[in-house]
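A single protein chain has been omitted; all remaining protein chains appear in their positions.
So, chain A:
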Amino acid sequence: MDDHAPAASEPGAPQAPAPLAVILLVSVLVVATCGLIYELLAGTLASYLLGDSVTQFSTVIGTYLFAMGVGSWLSRHVHRRELAVFVRVEILIAALGGWSAAGLFLLFPLVGDFRIALYALVLSIGVLVGLEIPLLIRILRHRFAFRELVSNVLTYDYVGALIASLLFPLVLVPQLGMIRTGFVFGLANVAVAIALLVALRRQERVGADLAAALLVAASLLAGLAMADRLQRWSEIAFYNEPVIYARSTPYQRIVLTRRNADLRLYLNGNLQFSTRDEYRYHEALVWPVLTRVAQPRRVLILGGGDGLAAREVLRDARVGHVTLVDLDPEMARLFRDTPQLAQLNGGALASPRLTLVNADAFRWVRTEQGRYDAILVDFPDPTEFSLGKLYTESFYREVARLLAPQGMMTVQSTSPLVAPRSFWTVASTLEAAGLQARGYHAYVPSFGEWGFTMAAHGPIAAAAPLPPGLRFLTPASERAMFDFPPDMARRPTPVNRLDNQALVRSFAEEWGRYDG
């Protein structure tokens, strides 16, 4: 092959001047790196969002390689102007690949079948990447001997692959996160296109292509600048574990994640339980109260639509009937009718001993007339005013009305270590509602040091006869739960009322300080 073939014999394949050849060889390295990064992004995202990483990686890589084959095959239909086509391919890859991570995250909650969007994107990027190397070989064929050319191109290609596969897990995902990684490599792709267009501007009319490339570059830069916001919009990216279920109900956003055996429930982004240690939380919520009641025949659970507290309660044969009040019918449906989740609560929600009420507890307690021997109040943390109402004196007065004279209740009361003022506000508020209150705490690794407040019409017994077979509580550890070291010790707090919402305010302040 002649290194100096006249340009006229190959219309559309102008003879590459020296700087252009260098740019082109460097671009092999860049496009190879970018190509593999997009593939890794798609595979990681798929296993992250859909779970089952072996299947996801395998099918994404297979699809991607197949699409590259399609691209290589399609390259035969490019008859002329290879360099111009290559530049446009780069611009397209930059746009698609650059936005791929952000786009998939944003699309996930919106589309019916996420897989269609995912594989359509993997196919498109694969086809475009598959076009790159054949086109480059053809463009460079006049510059190098064929032997050299193949050697150069494939060397850069594989070196690029190595760079990508090392950078991705070690630097990019931990440092940049997936959304930013996408944008950064999209920018690298479009930089190649812009460099080529600038080098070509003397010989070709590049105006329209250059404008398109700059536009794509601007959109990628904007995306990079807004990556944090995109991350928040695409709340899926917010979870650290693969999401296996996500749904918005009129009341909240329910997200389930799973990593290996660890299944987690998030409501509005707040962790509700992790299957690794939820037994600690639910034993501490239920048994100290249940065992301090002589005859807990009728039990009321407010919140706790996951049925895990109900599971513990139903283990007590003395309990004749449980009433569970949860706002969101979707929660109960999910935890009653999904076998995998119903297994977690031992089918508690389908038990004939349980009545499920879908109602706003704030209103329900005002009209309910029943009396309950034990009441478990297990609401999400008071992160907003509407939840704060469920921690007010007015609310506790109604709950106290439903509590039998010898009955006991307990309230999930956030972390006494992170938010001691908020934690003790619950006790002050229960006392203002005419009850006696005692705080206690337990260590739940996925939450940290966690607090509860027990309350009753009369004095609260110091010790309780725990049943056998518990995984966390023992008589000795139960006694220790009532001991508060100085960093969590009781302190004076206001009473949380409807018209001051002192708890929502202190909660935001204390957790805000903790979260930095």
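Here is the rule we go by: contacts are C-beta pairs under 8 Å (C-beta built on N, C-alpha and C of every residue); 3 or more make two chains touch, one makes a residue touch a chain; residues count from 1.
Here, contacts and distances are computed from a predicted model.
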{"item": "Protein name (UniProt record) of the chain left out of view, among \"ABC transporter permease\", \"FeS cluster assembly protein SufB\", \"FAD-dependent oxidoreductase\" or \"Heme exporter protein C\"", "value": "\"FAD-dependent oxidoreductase\""}
{"item": "Selected from A:T275, A:S394, A:Q436 or A:S477 as touching the chain missing from the view", "value": "A:S394"}
{"item": "Listed residues A:Y38, A:F86, A:F105 or A:F362, member touching the removed chain", "value": "A:F362"}
{"item": "Missing-chain contacts mapped onto chain A", "value": "250-252, 327, 360-363, 384-386, 388-390, 392-394, 497-501, 504"}
